[in-house]
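Every protein chain except one is present and positioned as in the full complex.
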Amino acid sequence: MKFKNKLAQIASSLRDTNTSRALFTLLIFFVASTIFVNRFFTLNNLINVLRQSALVFSFSIGMAIAMLLAGLDLSIGAVAAYSGVLAASLISNGYIVLGIIVGLLVGITCGLISGVIISKYKVPPFIMTFGMMKIASGLALNFTKGESIYGLSDKFRWIGVGTIGLIPAPLIICTVLLILLAYFGKRSVLGRRIYAVGSNRNAARFSGIPCERTLMIGYALSGLFSGIAGLMFVARLGSAEGIMGDGWPLQAIAACVLGGVSFAGGEGTIQGAAIGALCVAIMYNVLNLLGVSPSWQQFLIGFVIIFVISIDFIKSQIIRKKNISNKLRTMQKTA
Amino acid sequence: MGKKGKKLHLSGPAIILIVLVVVSSLFINSFIRIGNINNILRQASMLSLVAMGQCIVILLAGIDLSQGSVMGLTGVSTALILSKGVPLVPGIILGLAIAMFCGLINGYLISYVKIPQFVATFGMFGMALGVALVISDSRVIWGFPETVRVIHDGEILGISAPFVIVGIIYLIMFWLLKFTRFGTSIYAIGGNATAAELSGMPVKRNVMLSYGISGLLAGAAGIMLMARMNSARAIMGTGYEFEAIAAVILGGTNRLGGKGGAVETITGVLILAVVRNALNLIGVSVYLQMVAVGFVLIVVYIINQNKGSNPLRKWFPVKNKGLVSGTTGNGNGR
Amino acid sequence: MEKNVILELENITKIYPGVVALDSVNFQLREGEVHVLSGENGAGKSTLIKILSGAEQPDYGSIIYQGKKRSFKYAYEAQRAGIATIYQEFNLIPELSIAQNIYLGREPKKLLGTFIDWKKVEKQAQALFDMLGVKIDVKTKVVNLPVSKQQMVEIAKALSLDSKVIIFDEPTSTLTDDDIVKLFEIIKRLREKKIGIIYISHRLEELFEIGDRVTVLRDGKKTGHHNIKDIDMSKIITEMVGRKIDKQFARDLQKPGKEVLKVEGFTSKGVFSNINFSVREREIVGFSGLVGSGRTEVMRAVFGIDKFDSGSLHFYGNKVEKSDPLKSVKLKLAFIPEDRKSEGTCLNLNIRDNIILASMASIFKSGIINLHEEKKLVTQAIKDLDIKTPSMQQKVKFLSGGNQQKVVLAKWLLTKSKIFIFDEPTRGIDVGAKAEFHKLINLLVKEGAGVIMISSEMPEVIGMSDRIFVMKEGTIVQEFSREEASQEKILKAAIG
Partner (left out) sequence: MKKTLFLVLIVLVVFSGVVFAQGQKDTPKESDNLHVALIVKNLSNPFFVYMKWGGEAAANKYGVDYTCLAPEQDGNVEAQIRIMEDLIQKGVDAIVVVPIDSRGIVAGIERANKAGVPVFVSNTRALGGEFLSFAGIDHTAMAEEMARYVVKSLNGKGKVIELEGTTGAQSSIDRGIGFKNVFSKEPGIEVLTRTTAEYNKAKAMQVTEDLLVRYDDIDAIVAYNDSMALGAVEALKAAGRLDKVMVTGTDANKDALDSLRRGELTATVDSNPVAQTFVPVEAAIRYLMYNEIPPAEMIVGEGKPTIVDQKNVEAFELQVIENLKGFGVTAEF
């Protein structure tokens, strides 16, 4: 019985058109790579892909939340870097727990600041998070003075490089995060509020939803998850650098968009973002396996994104045409 | 938009700019030298072109992330063309054509294929950059005739070329926005797309064109950058798109479309340029420069919006629905 | 073919994915006549208009205009040809001036067509309004205009295109009665100018006041066509809904209980001042007055969406210092706004999420939603209000106006609210849904709720309310009991 419901839930989460489209995309990617790319479908590589997608997902979460709130968060990378370096500096001196706590706090704080300014001072998310990006990465670099901070205990590094059996730790962590978020997105009041505010802030307000608070929490969460991502990367690299998060926002946007999280707000799911992350990871992995020059990688990724998104349009056109012709045919029959 | 003359002198951003200039000339002895002013303006010239393009797109409540890589692409391809011995003018025209083409593709994807602007232009960002890297074999392109440098170093009647070029382009844009149907339509589309559509404006075409212009201007900037460095690389423009957006917003152009223009944009560009220059003159480390720029952006925006109109009218509409329905996006099924 | 027919539609058919919006519809318009088009929402009226105005193309069938077979690819083709449409939601650019709006895309030019001649634009615009006999400064931005004036702008625009056909889609739904009177005068003028007018309205009584002929649609099919003289309202209604609606306002009066809401000396500078009224259990308090007389603003302030400067609010006798939507919801206050699309519903969320929105926090205290519980509640609500939808997963944007409005109401029913504020509850809803909605309101009252109803529809207010407050320029000018209320009195108070 319980199991049935679970199934039903999963089914309904797939019924979300955006997410199902993402799944479809992923399927195609996967099949194509398996067929055409030598060594893609090997245990080693699949684990490798999963690990990398987990990392992409880890920093896409923040972006996804912001996008569900009809905004976006360009500061994820910078915030991750800032909390990463601060945490690393503590951890390298042996204060593991303290370091982690500080890292997460820094993440939350940055996110919260963005959230407050966005909701209270009505600054568009784009501007605010762009500013926050500059500020955070500035502070991060200023803190490291360009040096890289290293000498991190292996206990801490486990979260980045450790494994349980064959399964890499980041994958486990991100799966847990995914499950939690998917659950709360659907089942928690907060989750529903985020969707509502993103979908139509005005209506949400008329329904007695605390829009401003929801926004703040949303961006704070985005910051928090950026912090987590930062820690995971630090653990993985064994060192923290101020430039760590460069280029994350764009990758995250790619993941979210491929995962069917729309900029309109209130559309898409965290599962979607995860799927998107997988797509992105597969793309990079395949291109490296094929030894495609980085130059072409740039091009292809841009192209794929546009193409995937335009599928909907093409599909709708076809369907429309079919309907009409069918209808007309039946009418001629009746007439 | 015909006459907002009185609104212009002393718009929020203008005041801020003046304050900035006054303050820095008081506290930084080397700031107010002719040389330095000249310097600030020359540095701003590239950004001002890109920003103008971005401005038009933002007036449509859009965004163009591809500008940076389009700059690179144009620079590189023009460089290659010229080094193949093609004479200056045709070479440049070719380069601009490429830039415009990229822009038009953006426009097409957005207005006809209905891909969200963010996605479309982001995709184009990747594609243009990729092509640029490929054709340049990701090397620095150089060894084209020195004559190119007149674009940046030359002088016309004692005024250095970049100012003249930028000046002309801005005049054209001002005219285009305020005194042509195309211009009005851009404000209209930004303000209420459906209405524009229904009042017989070729909305899709104009949107496409606007992105074309955005690309074109980015290309122009790319060529100027190429001339400035007498060499070109694929990645030389990346980052400009964000700078441009920042500048446009700083200038007080409304993120949700319908408000702003050439004057606002140049103001924004100058604000950024002055801040940067001042910080360099004091010798503030690059990191803290980033921090400072971030702050300025946010703070200035907050100030603007308290002076100007509330850019979130989308979220808190005026009581007369008829008007807002368009801006809240037409999400109705049929 | 018949003489002086300017516009004729033959077997027009339009299919959307899944739906047949129009099924081989014929329609005919003579010059100088007002041809009323009526039918429930989703009957295909709006699609018909879209096709006429070139916003959509028919999949089948032909448009014959001024004797020639025409097809309009774009909106402006129809406009240039002389078919102007004035939509229910005006299509004006808020940031542009009246003059700019009127000549949008057709601005006269100077200096060899290089510059737009703004002076000329304004002169011509002014001339148009003089012709209509409306006093207005064409330089003012549209965003600062009252609704009625905006409509005038639309009409002026139509004239500027010297249109042969003008289509009015629900022109009176946002107007107050005196504005309607003005509008009708203007329509009559247009009729004298031999302009053919297609007039769409849910307010059947208007048809008889203004219309010459009427065509009725239902589910995309033409179900009737008559001269207004030889037909009565009930017949039209039956043709529209396919069933008889016995009485439009079946209000069964209750004995009012104790006071639930009391407002004293309520003031917000420049918007409204010194508002005093109270609502008791089991009664409906109607608010009448011109649009922009401050009725909505007062209620927004009561609910806490806008701030108020002075005065006091009492719920069940205890004073509320500062109201805000959150608190209001906790206090069992419900607000059904006038604009469903931008204020009532989250269009791209599904019905379930919309219905549970306001109540989830109080129902699921733990912050975690019990899906079975939720499903039960929502399905119940859908059944009670009989919201027509395949499933509760359906996105709200695919529902008809009436059903959307029901979703909003359902949302508030789940909060077990005690006080309901309806702002123009039945604006733009078809007759059938209207009656249902009034029944629902009755039900609420029977169950002990106190209801505040803002309505510009005189019959509705009078028909439904126990007491009626008339507002004017931000103050309550008069209060009527159900017995003493009458159209004339109220109108007099409102305009006075």
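First chain written, first letter: the chains are A, B and C, and each begins at residue 1.
Here is the rule we go by: a residue touches a chain if its C-beta (ideal position, glycine included) is under 8 Å from a C-beta of that chain, and two chains touch if they have at least 3 such contacts.
Note that this is a predicted model, so its numbers are computed, not measured.
Enquirer: Check the whole complex and report which displayed chains the hidden chain contacts.
Expert: A, B
Enquirer: Using the touch definition up top, pick the residue from A:I91, A:I217 or A:M244 that touches the left-out chain.
Expert: A:M244
Enquirer: For the full complex, which residue in B:P87, B:P145 or B:G239 touches the chain that was left out?
Expert: Result: among the candidates, B:G239 touches the missing chain.
Enquirer: Applying the definition given at the start, please give the residues of chain A touching the unseen chain.
Expert: So the residues of chain A touching the unseen chain are 39, 42, 44-45, 48, 51-52, 109, 113, 116, 120, 135, 139, 141-142, 145-148, 150-151, 161, 168, 233, 236-239, 241-244, 246, 284-285, 288-289, 291, 293-295.
Enquirer: Touching the hidden chain in the full complex, which residues of chain B are there? Just list them.
Expert: With respect to the unshown chain, the touching residues of chain B are 29-30, 33, 35-36, 39, 42-43, 46, 133, 136, 138-140, 142, 152-153, 225, 228-231, 233-236, 238-239, 276-277, 280-292, 295.
Assume only the chains that are shown with their structure count from here on.
Enquirer: Among the chains, which one keeps its Cα centre farthest from the Cα centre of chain B?
Expert: C
Enquirer: Give, as an integer number of Å, the spacing between the C-alpha centres of chain C and chain B.
Expert: Each chain reduced to its C-alpha mean, chain B and chain C end up 42 Å apart.
Enquirer: I'd like to verify one number: the distance from the centre of chain A to the centre of chain B, where each centre is the average of its C-alpha atoms, in whole angstrom.
Expert: 29
Enquirer: Which positions in chain A are in touch with at least two other chains?
Expert: Those would be 202, 264.
Enquirer: Among all residues of chain B, which ones touch two or more of the remaining chains?
Expert: In chain B, the residues touching two or more other chains are 317, 331.
Enquirer: Can you check the complex and tell me which residues of chain A touch chain B?
Expert: 72, 117, 121-124, 126-128, 130-135, 137-139, 141-142, 201-202, 242, 250, 253-254, 257, 262-264, 293-303, 305-306, 309-310, 313
Enquirer: Using the touch definition up top, name the residues of chain B that touch chain C in the complex.
Expert: 1-3, 175, 179-181, 184-185, 187-188, 191-192, 194-202, 258-259, 313, 317-328, 331-334
Enquirer: List the residues on chain C that touch chain A in their complex, please.
Expert: The touching residues are 13, 15-18, 20, 24, 59-60, 303, 305, 325-326, 328-330, 335, 337, 342-349, 353, 356-358, 360-361, 364, 367-369, 371, 393, 411.
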